[in-house]
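Only a single protein chain was left out; the remaining protein chains are all shown in position.
Letters A and B mark the chains as written, and numbering starts fresh at 1 in each.
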Amino acid sequence: MSNQSKIESVLFVASKPLLTKKIAAALKISDQEVLADLKNLQLKYNNPDSGIAILQNGDEWQMVASAENTDVSENFLKSEVSGELTKPQLETLTVVSYCGPITKPELDQIRGVNCGLILRNLMLRGLVKETEDDGHILPVYEITMDYLRHLGLNSLTELPNYAELHNHPYIAGLAKEE
Amino acid sequence: MSNQSKIESVLFVASKPLLTKKIAAALKISDQEVLADLKNLQLKYNNPDSGIAILQNGDEWQMVASAENTDVSENFLKSEVSGELTKPQLETLTVVSYCGPITKPELDQIRGVNCGLILRNLMLRGLVKETEDDGHILPVYEITMDYLRHLGLNSLTELPNYAELHNHPYIAGLAKEE
Partner (left out) sequence: MSTELKLEKFEGPLDLLLQLVDQEKLSITEIALAKVTEQFFSYLDKLEENRSEELADFLTVAVRLVYLKSHHLLQYALPKEEDTGPGLADQLKLYKQYVDASKTVNNLWGENKVAYGRTEPPVKNEEFTLPINAAADNLHKSMVFLVNRLKPLEPLPKVTIDHSISVKQKIDSIRHLLKNGRELSFNNLLAAAQNKTEIIVSFLAILELVKEKSINFKQTNSFADLLVTKNLHV
């Protein structure tokens, strides 16, 4: 069996977000090889009318049932209620979605307010995660796979205007200012 | 989305064998229509080098990881419940050890993130157990006797600095904040 087939099986049984390197360790192959196969699996599954999708959130991957089929899926499992988002939560999530991974000072700067409490709140709800990056002094914040699953997107790049808002020149400028 | 796509999602999320008529009921279509789509899904999945297969046993249908990939799938699942703990897992186990018995909301509050998945993993590993206490509405979590024995301790109070860390004011302070 090919590596791609093995990755397909691992994603299927794992049923949770997996880091590229974790898949690589299970197959005893390099991260690069895994990534190439994952791209192929995305092409295989993420097309209209597919009942299964491959989600990507940064370096994490998860196999899920298509978000379009939520209703019928809920006949066979406990439904997850999304719950309301307040305006500040929504705004913070949006900035983290488009600009993540992002540090707290950068986020504060963009929103013009201290986002500490809201970030804590969003982490408790499992929508945002904090990563202690080796290369950074400050922790960075990113959205979680759970959030992506509830938006019904396969990847954040599907958000409208993602490329433009993600690589906004002012964000680079703000980061330098700090 | 087509019925075939919906059946694909249903087989995926169910994680167990499903009767044709049960699928038909969920989709509100006839058994015959479901069967026709299931045959198509068999053609789609049951081919060489696929990582997922559709099993048929009489009137029951199940989506599984390919039999050829059993080794890599099982090794992966086993590695999830053995081997080194991840940092979040270790921290969760730590809080349960020093502050247990503890409810999930209390644990989430202390760690600042939702610990649901991690608790499940720690229970699978036999490190933590869930107890439905009569006096409590919510189940409480504590470490298992097996784990305590392997730590070489007679009681958790023998953990380093237990007295000080068990009821640390910073942790007690969190509870008050809510």
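Quick note on the criterion: contacts are C-beta pairs under 8 Å (C-beta built on N, C-alpha and C of every residue); 3 or more make two chains touch, one makes a residue touch a chain.
Being a predicted model, the structure only gives us computed values, none of them experimental.
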Q) If the hidden chain were put back, which of B:Leu93, B:Cys115 or B:Val140 would touch it? A) B:Leu93
**Q.** Which residue of A:Ile23, A:Leu55 or A:Val140 touches the chain not shown here
**A.** A:Leu55
Q. At which residues does chain B meet the chain that is not included here?
A. 9, 12-15, 74, 77-78, 80-85, 90-91, 93-95, 97-98, 110-111, 124-127, 146-147, 150-153, 158-161, 165, 168, 170-171, 173-174
Q: Can you list, in ascending order, the chain A residues touching the missing chain?
A: 12-16, 53, 55, 62-68, 70, 73-74, 77, 79-80, 82, 85, 87-88, 90-91, 93-95, 97-98, 109-114, 148-153, 159-161, 165, 168, 170-171, 173-174, 176-177
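One rule holds for everything that comes next: only the chains that are shown with their structure count from here on.
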Q: Calculate how many whole Å lie between the centre of chain A and the centre of chain B, each centre taken as the average of the chain's C-alpha atoms.
A: 20
Q. Which of the residues in chain A end up touching chain B in this complex?
A. 1-2, 4-16, 25-27, 49-52, 63, 65-66, 68-69, 72-73, 75-77, 120, 123-126, 129-130
